[in-house]
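This report refers to the structure that appears directly beneath it.
With one protein chain withheld, the remaining protein chains of the complex are depicted in position.
Entry: chain A
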Amino acid sequence: MKKIINDPNSVVHEMLNGLVTTSNHLKLLDNSTVIVRTDAPIPNKVGIVSGGGSGHEPAHAGYVGKGMLDAAVAGEVFTSPTPDQVFEAIKAVDTGNGVFLVIKNYTGDVLNFEMAAELAEAEGIQVEKVIVNDDVAVEDSSFTTGRRGIAGTIFVHKIAGAMAESGAPLQAVKQVAEKVVANVRSMGMALTPCTVPASGKPSFHLEENEMEIGIGIHGEPGIERKPIATAEAIATELTEKVLGDYDFSGEVAVMVNGLGSTPEMELHIINKKVQAILADRGITVYKTYVGEYMTALEMAGCSVTLLKLDDEIKQLLDAPSEAQAFRQ
């Protein structure tokens, strides 16, 4: 293992302490792994909380900011945060208007966030949630029952966040978040594995000439391992699979996401082909995001996400955001 760290057991703690100094708008709650907006709780606003295992940076703390999340809870690397931490986040952002949880569909995340929701409800805080499952690659996997939640989660953060910022009530935030989940699909692929610092060893092995299609953001098995192909072939395979899963006719937003050690150059090359395929199908691209949004440590690879738009989603997608990883 070759990593710029001090102690494998303190990576999350050290990261959060470093991260929080990069913005005057972020604070780290004492004795916690919770990053919160400094102005939270914001009066008359539904609080938005997300989180999950670490190792997916900039997810999730990078999405904390006006217009997106109020708080992000970090777990150990690739491990769900515990209910007490999520509960702390909920308490820190609630002003009596309720709190909305954005959860990626992994067994650990769902169990821990649901338990936190119950603890909050026991204290009279209203909590609603959405479970994101945008990955079309596989139905069940080593971390999940059902489909996994990957980069499409960022769109849920953005749109639920904008809705809450507009002053909408908890039920309206939930409704629009569910609409995003219903209209977003993703799929990824990898060229190399990644190494969890505490384990010290790569989580799987790919031959020099091999790639894996449909891989998860923790290295969970995908659909197929095969010899590496051109960017055009990879973009085609990912995009076609996403298009085959849902009717995207009309207008879409595109996200081409790097998994950690894929150069932006390659992401743009992928994006070029994605745009061509969509144009061929008569699908209009309203907005495109290329970069690292939901990574898997130092894995090389990418994912393609499509979000089908309507007027409401479009308007919320366009709303300003001060989150460090999604400033617009």
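Assume contacts are C-beta pairs under 8 Å (C-beta built on N, C-alpha and C of every residue); 3 or more make two chains touch, one makes a residue touch a chain; residues count from 1.
The rule is simple: contacts and distances are computed from a predicted model.
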item: Missing subunit (named according to UniProt) among the choices "ABC transporter permease", "phosphoenolpyruvate--glycerone phosphotransferase", "cytochrome-c oxidase" or "Nitrate reductase-like protein NarX"; value: "phosphoenolpyruvate--glycerone phosphotransferase"
item: Which residue of A:Asn17, A:Thr145 or A:Ser249 touches the chain not shown here; value: A:Thr145
item: Among A:Asp84, A:Glu240, A:Glu264 or A:Glu312, residue touching the chain not depicted; value: A:Asp84
item: Footprint left on chain A by the chain that the document does not show; value: 75-76, 79-80, 82-85, 107-108, 111-112, 114-115, 140-143, 145
